[in-house]
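Every protein chain of the complex appears in place save one, which is left out.
Read from first to last, the chains carry the letters A, B and C; within each, the first residue is number 1.
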Amino acid sequence: MDPMHVSVKCFALARQLVGAEKIDLELGDDATVLILKQTLAGQYPQMEPLLNSSMIAVDGQYVSDAFRLSPSHEIACIPPVSGG
Amino acid sequence: MDPMHVSVKCFALARQLVGAEKIDLELGDDATVLILKQTLAGQYPQMEPLLNSSMIAVDGQYVSDAFRLSPSHEIACIPPVSGG
Amino acid sequence: MIDLTHEPIDTAQLLARVGDRRAGAIVLFVGVTREFTDDRQTAHLEYECYPEMAQTKLEELVSQVRERWEVCDIALVHRLGRVDLGEASVAIAVSSAHRKTAFEAGQWLIDRLKEQVPIWKCENWADGRQEWVHPGLESPSHPARDES
Partner (left out) sequence: MIDLTHEPIDTAQLLARVGDRRAGAIVLFVGVTREFTDDRQTAHLEYECYPEMAQTKLEELVSQVRERWEVCDIALVHRLGRVDLGEASVAIAVSSAHRKTAFEAGQWLIDRLKEQVPIWKCENWADGRQEWVHPGLESPSHPARDES
């Protein structure tokens, strides 16, 4: 299984918790959103409570845990939103 | 039964149909709103369809047909309203 | 603030009037003179009212809103006389801590105003005819229509 390199954009409290607007991760080449979340939680344990209530967006659309990622995707962690 | 003299303010189509902002009527001294309406319709037959869907206001409050009038009351014919 | 006026309505002033340190939401309703109602063309509108009673009724309605909802403030202006196309005939601003209250109270207030307050609109159609609007009254030329 070749590794896949992805970046994850982080916003609001997520950005604050990881201390960066973007984090780079190495995932397996057939990684799903669920695996992305587990990897994130493993590397940034402080993120875990927030991750449990966050959505993942791929190319600007919310996706489910089963969604399969590819390196060309723009990936973002979307904590519960509070605009308005 | 002494006669009672009252004025009735008229607005919108009612004003247009009677050709005046106010009309004076003579009613019996124990006249109700129902009698007022009947007297109005008798003297201004062109008002009858409009009167059937109009309210009478006394001193700025809508009143029912049974309301008993007195000469000190400010009486107005309120056709269906269309503000807004 | 409740006002019946022959002057154009200043909605920015209304919004400013309902500003409040506890307000998180403001809903403004504006009734405007539309040019086209289905395919009929309006030239302008004219409004008249029974001034003392209209003022009293509006005050009653505003009091009822304050009893039913936790609003911060309410401002309401209705215009009288001639109102040209695109101009506001009525504006209601409601502020409240949370938005649901402001939406509900604003909608309730304009609904009741249109049912109860002695103000009347005269359509001045583009073809030159004038027509007092009396909802529910049979008009031989035109069936009853919904207003804004």
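By our rule, contacts are C-beta pairs under 8 Å (C-beta built on N, C-alpha and C of every residue); 3 or more make two chains touch, one makes a residue touch a chain.
Keep in mind the model is a prediction, meaning the values are calculated, not measured.
Participant: Any idea which chains on screen the missing one touches?
Facilitator: A, C
Participant: Of the listed residues C:Val62, C:Ile110 or C:Val133, which contacts the missing chain in the full complex?
Facilitator: Looking across C:Val62, C:Ile110 or C:Val133, the contact with the absent chain belongs to C:Ile110.
Participant: Could you tell which one of C:Ile2, C:Ala43, C:Ala97 or C:Leu137 touches the chain left off the display?
Facilitator: Residue touching the absent chain, from the options given: C:Ala97.
Participant: Would you mind spotting which of C:Ile2, C:Ala23 or C:Ala43 touches the chain that isn't drawn?
Facilitator: Answer from the full complex: C:Ala23 touches the omitted chain.
Participant: Could you list which residues of chain A touch the chain missing from the display?
Facilitator: Residues 9, 11-13, 16, 49-50, 53, 57, 60, 62, 76, 78-84 of chain A touch the chain that is not shown.
Participant: Could you pull out which residues of chain C are in touch with the chain that's been left out?
Facilitator: Those residues of chain C that touch the unshown chain are 11-12, 15, 19-37, 85-86, 95, 97-100, 102-103, 106-107, 110, 146-148.
Throughout what follows, only the chains that are shown with their structure count from here on.
Participant: Just grab the chain with the largest centre-to-centre distance to chain C, centres being mean Cα coordinates.
Facilitator: A
Participant: As a quick test, compute the distance in whole Å between the mean CA positions of chain B and chain C.
Facilitator: The mean C-alpha positions of chain B and chain C differ by 26 Å.
Participant: Report, in whole Å, the distance between the mean C-alpha point of chain A and the mean C-alpha point of chain C.
Facilitator: 49
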